[in-house]
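Let's look at chain A:
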Amino acid sequence: MTLHIVNQSPHAGSALRDCLNAFAEGDALLLIEDGVYAAQEKAPLELPENDVFVLSADAEARGIAIAPDLTAIDDLRWVTLCVEHTPIVSWFR
Partner candidate 1 sequence: MQFTLVVYGAPHSAQGAGTALRFAKAVLASGHSIFRVFFYGDGIHNGSALATPPQDEQDLLRQWQALQQSHQLDLTVCIAAAQRRGVLSESEANRLERPAANLADGFTLAGLGQLAEATALSDRLVSFGG
Partner candidate 2 sequence: MEQTATLVIEGREIPLDKEGFLRNLDDWSPEVASAIAAQEKIELTHDHWEVIRLLQAFYREFELSPAMRPLVKYIGLHLGPEKGRSIFLMQLFPPSPAKIGSKIAGLPKPTNCL
């Protein structure tokens, strides 16, 4: 199952929307860098119900409160996510 990584704010460009249009059942989503702005409760795009992860360092750095139904992870857990999934697809800009 694919791990999708999005690093762009949902307000700035289409990376998250493009990713969600290519999302398959059972895939996982990881929000990093400016992508964490999509992890707030009032974010503009509806995220998948399961397996949405947020890089906590990036959320913390930006002062973002992560919505309770999403999973905050650290860098080590990110590595584990990569081990658990294949392929890994990055959506940027």
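A word on the picks: all candidates are chains of the complex that A comes from, given by their letters.
Note that a contact is a pair of C-beta atoms (placed from the backbone, for glycine too) under 8 Å apart; a residue touches a chain by one contact, two chains touch by 3 or more; residues count from 1.
The structure presented is a predicted model; accordingly, all values stated were derived computationally and were not measured.
Visitor: Need the partner of chain A in this complex, chosen from 1 or 2. Which is it?
Guide: Candidate 1 is the one in contact with chain A.
Visitor: Flag every residue of chain A that touches candidate 1 in the complex, lowest number first.
Guide: Touch residues, chain A against candidate 1: 5, 7-8, 32-34, 57, 75-76, 78-80, 82-83, 86-88, 90-93.
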